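I have placed the structure first, in the form of structure tokens, so that the comments after it can refer back to it.
Only a single protein chain was left out; the remaining protein chains are all shown in position.
Let's look at chain A:
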Amino acid sequence: MADDKDVLRDVWFGRIPTCFTLYQDEVTEREAEPFYLLLPRVSYLTLVTDKVKKHFLRIMKQEDVEEMWFEYEGLPLKWHYPIGVLFDLHASNTALPWSVTVHFKTFPERDLLHCPTNSVIEAHFMSGIKEADALKHKGQVINDMQKKDHKQLWMGLQNDKFDQFWAMNRKLMEYPTEEGGFRYIPFRIYQAMSDRPFIQRLFRPVSADGVAHTLGDLLKEMCPSAIPQDDLRSLRKRASSTVLRKTKGALALTIIQDKSKTVR
């Protein structure tokens, strides 16, 4: 499962060109230039925007700066969703680059979590990994890892080191051949037009009669509204209408892993 290197690489190295502009009401000493950056899809906004912060802080006074947050077309962007999810959820149909507005004031307490340091992101990330492994292996794999292994996963993500990350992550993505798959597939379905934050339920990779499940089966069961009336094949192409994210471990690998699972 973790062995299709090309696909994994393409997923890992997915980038979203983003244009950061400062919110018009922010007080600056001179005009704020927009800042352009290629954001890794699998990472988190607050983890990869140090440069953005530095860029705008140069023209701002210390007293005007509170916690930085981002907004897209009036919608505060939840930093604890991976960047790829945020983009696909809110902006997948817009022209590139993705235009994100940067705020330093009036933090929307109701919508966003605070993110004072990277260790908060790390904790969030690791809890996702653990949750996913609990579903996949009853948490046995992640619990067998040492602290430094956990660190390696996190550092791999933080430093965008594919090999470093996957040297550890492959252990999380393995399963005994005789079992034919994980216990449950870790996934979350985020919907743009929904009151619920996401759909997450138990879902086995293989049906009771031994048939491998596809992504289509999952959507049919969890989120029938997302399935267009035509057959399942077209579904694969249209999957972007609903963003499916696996809970960590797979790091927003969205559809890919489900497909390779089906293939096994």
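The rule is short, and it goes like this: a contact is a pair of C-beta atoms (placed from the backbone, for glycine too) under 8 Å apart; a residue touches a chain by one contact, two chains touch by 3 or more; residues count from 1.
In this section, contacts and distances are computed from a predicted model.
Taking the options "DNA primase large subunit", "Tectonin beta-propeller repeat-containing protein 1", "Importin N-terminal domain-containing protein" or "Phosphatidylinositol glycan anchor biosynthesis, class U" in turn, only "Tectonin beta-propeller repeat-containing protein 1" matches the UniProt protein name of the chain that is not displayed. Per the touch definition above, the residue from A:Ser99, A:Gln164 or A:Gln200 contacting the chain not shown is A:Gln164.
Only one of A:Leu37, A:Met60, A:Met126 or A:Met222 touches the absent chain when the whole complex is considered: A:Leu37.
Taking the whole complex into account, chain A touches the unshown chain at residues 2-8, 10-11, 13-17, 36-40, 43, 48-49, 51, 96-97, 152, 158-161, 163-164, 166-167, 170, 174, 178, 209-212, 236-237, 255-256, 259-260, 262-263.
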